[in-house]
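I'd like to ask you about the structure that follows.
Note that one protein chain of the assembly has been removed; the remaining protein chains are unaltered in position.
Let's turn to chain A:
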């Protein structure tokens, strides 16, 4: 029911949304909960276990009952709190966990069986037969107990991530937060002020309190303007979800959940990582209910929620209202309700309490029962020996206030029990650089909050070496709570503690009786606090009941901890920006676009995309294209983009020392104009990478690495030059992207190169393993005579901006010579035929000796990995690189197949080795593979059994030398 003249919603702007398919009218500024309550609709959900009818308990993000599903299809969001979802035209929301309808829920029958369904019921009952648990019991229980469901479709990737930094982060924009932000901003700090509500003000929006002689919400609005003028960044609809090491805070911003037609470039949510040098936690306090029998009916809510619905949304929480309290804060709400013309009665557990307004008080009384299935109808009260019913459609509970200590526990801090206010407060120092202020620190009065905000901000500023500005505390009420603890009412019937998980005082007593007396055990046995609200309104109450049941005090009973996130946060939002291209950025070579035009399928090589093969008309399979490209290179000339290989420019008087130290072989003897192949080890003696290094000029080298290891090798060189030999005068820089580099391979390679340049090369001026500057069609480039195919070959490099043009030119020229472009498949076949290794072979657990390069390790110098490579275990019998040829050349053998001696049983213990690379060789007309075989180099010519169970291959193969083609290397030198 709406009250005229109350609330901050815009009564001139009507909003139409749907709840369970029915249209509901609300006003701009309403939440789903306030709009439904405004229409007198109290029933909004069903509980998790007993399917009890429920209405909203709160008016905030801690809501346990009023959970709804927003939207449908792929965009369906389950378990949204109706108290947080703002309404807009066209919004569709649905109730959850009820079938066929919210009012007639078949599973409500669970409630009748409640006497049997207490804590531990499932554990005790569904023990036997064991196999039934997974297949029968659990699925049924899971279906019956539940929250909202997922759509099963991929959620649109519409969250964003963002980063921010500030000197002081203020969490919560109530009276304490506003004053903390003011103090920090006036002291010259950069300030971010976050609040999860739609506007700043906190409790000042929900209560009728004056600050500096003005209504609280007016004062708050003026203060917000002052803060904006001071440059404070105010982030509303933003919940700080977690605190992490070093002053890093996670924040969930609800960007467009409240907009009917959000612009396409707005994300739905944004996950912020805010780095703050200091922080003030002014998150306020959460009111706690009182556990009395049947305290869960729709219409029962926290007194503070009633104040919010009344003052902020202009909604009467009922026509006849009973408040049940043990402290003075409920009396302020009682006065507000009475002033709004609502029949209000306060049941105060304390004796000798008089009304402070036009309402009735029964002091020294308790609520002992309620009636009303789908909504509260009456409240049963006991005062001394007298018991009577009061007709009521609203019951407000006020058991005191729990400071929002949650964030102070995220770094393993535990809160401290404050016996004066009967609540846990943050333990100072729980989060380095963070101070709790206001109600979050237990200062519950408005004056106390304002003053505490200033004081705590000053402490933070001092720790940042900023001189705090002098700020006057505004005038406001400073009445203490006057709380007398009351956790549970001793009367027959079920009294709820955890509304969302249906945990009652009886369950906690039963846990204690069965010796689950540690708070952590009780929690797990009863599921107390394990629902999506993480027990925000129930944990302390349950702890108090456990303390009483076990004869301990509350601090002696302990407390469970709180972990991030503070509010339910979609994993997709936390991982925003880290899917697809955000997870793996794409790197493209200069020839990429042209390769696509030529119809080449692309394969991923790390983050790079490289052409697999270049199909031509009439070719049916990739093999057709691959075989043709291999023959093209062997018979004419092929061109391939090899720009993805890492290129590291090394310069300085000690450059050669660095190369000698990282490679197993010697580079200090390399002359300008020459290239040498090298192998580098990790310090543990295993091969890290291989590649060529060219000496461009004295003290100037260009190292190439494999595509896969480019980053690791760069990191390694940086480690060596900074950490192991900082005294060396040498500079290194990655130039991988700066140069486009193309392989030109085949008998006609030189003819092609000479067509590009005036600097004609021949075998004498530019022999195998030569390098030098070259003029490429007028562009200063580099030429290397190196070969990864075994053919007479060159690699020509030009600055990357000329790459695309040179590539097209090379393809055209090679085609005129009877060749063309070749892709990764052909490149792989060409190198397997020659026994050249890639990271398929040097995969991290082979030594230089294993790949036949043990003798390359220079005896004359130290190098990385040399000492460890000489360990006896690495010099003993090991699997060594060999070639494999199937006895029947048409038997297809693949990488991954394992080898066994003929006659042995196929078993892990008899394993002789495995194949790492395989292909069909159109040059030698046979399948072939590179493999590691135990003592393989001594077994050339031997026949062995090749077993590949995955592909169903079991065949005899012959162990051979890994260089299948041209072992003397004449083709490359010619």
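Heads up, the rule we're going with is that a residue touches a chain if its C-beta (ideal position, glycine included) is under 8 Å from a C-beta of that chain, and two chains touch if they have at least 3 such contacts; residues count from 1.
Criterion: contacts and distances are computed from a predicted model.
Participant: The complex has one chain missing from view, so what does its UniProt entry call it, picking from "Sarcosine oxidase, delta subunit family", "Multidrug ABC transporter ATP-binding protein", "Regulator of SigK" or "Putative ABC transport system permease protein"?
Facilitator: Going by UniProt, the chain not displayed is called "Sarcosine oxidase, delta subunit family".
Participant: One chain isn't shown here. Among A:99, A:132, A:388 or A:719, which residue touches it?
Facilitator: Answer from the full complex: A:719 touches the omitted chain.
Participant: I'm checking contacts with the chain that's been left out. Which of A:684, A:699, A:942 or A:966 qualifies?
Facilitator: Spelled out, the listed residue whose C-beta touches the missing chain is A:684.
Participant: Sort through A:228, A:513 or A:871 and give me the one touching the missing partner chain.
Facilitator: Here the residue in touch with the unshown chain is A:871.
Participant: Go through chain A and note every residue touching the omitted chain.
Facilitator: Residues in contact with the chain left out: 163, 244-248, 273, 275, 411, 432, 683-684, 715, 718-719, 722-724, 726, 862, 866-868, 871.
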